[in-house]
Structures are given as structure tokens and as C-alpha cells.
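Here the complex is missing a single protein chain, while all its other protein chains stay put.
Let's look at chain A:
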Amino acid sequence: MTSASPRRKPGAPQAQVVTANELLGGEVVYLTADDRWTPRIAEAELIEDEAHAQIRLLFAQGQPDRVVGAYLAPARRGPGGAVEPAHFREAFRAKGPSNYPHGKQEALGNV
């Protein structure tokens, strides 16, 4: 995953995931390769091609009845092969706040 490696050259393309908040409850969700929304970033589609990323973002934005505020977030494949956030803000979204064990860390128990 050279595109997301820490040694990536400045300006080089970065891998991304499509993420949003679920409309009814507000929970952070990620778009999967098979067009589902998942609460686990590990199951998200990791997109390395910018053109494909834009298409997937449009697909997400076309579901206003499911999600709010879809955008592309930097991500990478971790040591174990699972998709993980590549920015600290996204790491908090993927896990939950640091002052209480609330959010995904509570619901998923393994983040």
C-alpha cells in the first residue's frame, strides 16, 4: 500500500474511504465495496484511485435517506491487512471519544 505509507511523497495520492453519519442516529458509517454502510472502518472499501473515489462519493451522496455529510477520508491498510484511519480525527471517529468508553469502542468492544 505505497500510496498510504508514511513515506509517501508529498502530493502523492492517498488512499481513502467514503464515510458519513447515519441519518436517524448520527453514527459514523463507512461505505463498503458491496454498497453497504458499515459502522466498522475495517470493512470499508479502501479506494486508491481518485476517479473511482469521486464516483463512490457521488454514490454515497445519492443516499440522503440513509446518511448525512458523506465525504472522503484518508485511510490505509494496517499491518494486519484491515483498513484503518490515516488521520487522528478519523481515528477518533472510528473509535469514539477519549474521555469515556462511549461510541464505537463501547458498541463494538474491539476497536
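Everything that follows uses one rule, which is that contacts are C-beta pairs under 8 Å (C-beta built on N, C-alpha and C of every residue); 3 or more make two chains touch, one makes a residue touch a chain; residues count from 1.
One rule holds in what follows: contacts and distances are computed from a predicted model.
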| item | value |
| --- | --- |
| Among "ABC transporter, membrane spanning protein (Glycerol-3-phosphate)", "Sarcosine oxidase subunit delta", "Acyl dehydratase" or "Sulfite reductase (NADPH) hemoprotein beta-component", the UniProt name of the subunit that does not appear here | "Sulfite reductase (NADPH) hemoprotein beta-component" |
| For chain A, residues in touch with the removed chain | 21, 23-28, 64-65, 68-69, 87-89, 92-93, 96-100, 102-104 |
